[in-house]
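Here the complex is missing a single protein chain, while all its other protein chains stay put.
So, chain A:
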């Protein structure tokens, strides 16, 4: 299945779909050393986002969150790609800094994406391909 959205950060990333779907604050919400979500009360709390195609609505919290995405990338714990419902600057800038492919505006509600299925995000063309 191929879904068309809008490219925000270039590159191609592949991995299992992981659905947020709630907004994520990367500053103090995700551990930059391990890639594990630590925000109390978040649906993904305790989940490792390393290597996933991570779909969540948008970023929240401090703009310093951009640097945390960069840190995750440098530490080898970044998601393989990011899908946002609607991009805002914290995640858009952080994904570009961390060279993490990112798309938004895919039209399909994120909650309807098949969690765990292998997927590929192409940030150049803005497409999401779900395999199998």
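Going forward, a contact is a pair of C-beta atoms (placed from the backbone, for glycine too) under 8 Å apart; a residue touches a chain by one contact, two chains touch by 3 or more; residues count from 1.
In this section, contacts and distances are computed from a predicted model.
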| item | value |
| --- | --- |
| Complex member absent from the view - protein name from UniProt, among "Membrane protein", "Phosphomevalonate dehydratase large subunit", "ABC-type multidrug transport system, ATPase component" or "Succinate dehydrogenase, cytochrome b556 subunit" | "Phosphomevalonate dehydratase large subunit" |
| Touch criterion as defined above, residue of A:87, A:106 or A:128 at the omitted chain | A:87 |
| Which of A:81, A:96, A:113 or A:128 contacts the chain that the document leaves out | A:96 |
| Residues belonging to chain A that touch the chain removed from view | 6, 8-10, 32, 63-64, 66-68, 70-71, 74, 87-89, 92-93, 95-97, 99 |
